[in-house]
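A single structure is presented below for examination.
Note that this complex is displayed minus one protein chain, with the remaining chains in position.
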Amino acid sequence: MTSLIFNTPLLTVFGLVTLALGLKALLLGAATAATRGRLKQFLNAEDAAWLKGAHVDPDPEAVARIGRAHRNDIENLVLFAIAGGLYVAVGASPLAGLVYCGLFLLARALHTFAYLTARPLLRRNTYTLGFLVIAVMSVHAAVALTVLHHD
Amino acid sequence: MTSLIFNTPLLTVFGLVTLALGLKALLLGAATAATRGRLKQFLNAEDAAWLKGAHVDPDPEAVARIGRAHRNDIENLVLFAIAGGLYVAVGASPLAGLVYCGLFLLARALHTFAYLTARPLLRRNTYTLGFLVIAVMSVHAAVALTVLHHD
Partner (left out) sequence: MTSLIFNTPLLTVFGLVTLALGLKALLLGAATAATRGRLKQFLNAEDAAWLKGAHVDPDPEAVARIGRAHRNDIENLVLFAIAGGLYVAVGASPLAGLVYCGLFLLARALHTFAYLTARPLLRRNTYTLGFLVIAVMSVHAAVALTVLHHD
């Protein structure tokens, strides 16, 4: 049994990046609801009746696009939070951790911009960058977890 | 480098709330599968062949509604777990933390009830309450992470 020691600068940066991306995802989720209200087109029959709009299925494209950006955000943020949480908990290299956090924040902020403004090349490249950060950080955390017992 | 100290009462309450909401989401996920079986309408062709039902796409409304409640649950629970995990790890105010946990549990339990019983006003208000708890708790955790180095 060993007590884990956190490197607080990396915890702070990882925490701030994760919280910022969480708030972005939260806003995207709310934006799907707000856009349904603005277009008066609702996926739930009771909403259409209540707000005197149309009952549609599937969502109109404007709503579905924000929903896809939102879902893509959540799926990637979950994997980054898991990899990053383990990375910080196990005390792996702070410098590499800061690089991962910075690149992921950049990638995912630009991915949302690219999705909402329909820029396919930028969307693909930022998705790929986020993918690579999660993959490398996960392997790095796995190695650090494995060597933990040899220290 | 500093060792983090957890306030165990807040960790306990945050843990119990998160686990309870996780189990609720788990049950909603299973309920979509169970409802497909009860209606004998399946999204996968191999299920329809195996269980002698119809192959449908999209899901029937009863299944799709539970699926929407489930997805909304997961999306919000992820953001709450991230914000709350960082909040507890950084040792921010226990009293405010308990309030956030209580409000989020209330909001999300009622949100599921409102979704499954088609109450749009209650669903909107409980969604908004959960949204606000995540937003405020995230900002609070971010401030606590930022001031960590000035203690």
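Order of writing sets the labels: A and B. Residues in every chain begin at 1.
Everything that follows uses one rule, which is that a contact is a pair of C-beta atoms (placed from the backbone, for glycine too) under 8 Å apart; a residue touches a chain by one contact, two chains touch by 3 or more.
Predicted model, so just to flag it, every value in this text is computed and none were measured.
By the touch definition given at the top, chain A reaches the unshown chain through residues 1-4, 58, 65, 68, 74-76, 78-79, 82-83, 85-86, 89-90, 118-121, 124, 127, 131, 134-135, 138-139, 141-142, 145-146, 148-149.
Mapped onto chain B, contacts with the missing chain fall at residues 3-9, 11-12, 15-16, 18-20, 22-23, 25-26, 29-30, 33, 43-47, 50-51, 57-58, 70, 74, 77-78, 81, 85.
Here is the rule we go by: only the chains that are shown with their structure count from here on.
Here the spacing of chain A and chain B, counted between their Cα centres, is 16 Å.
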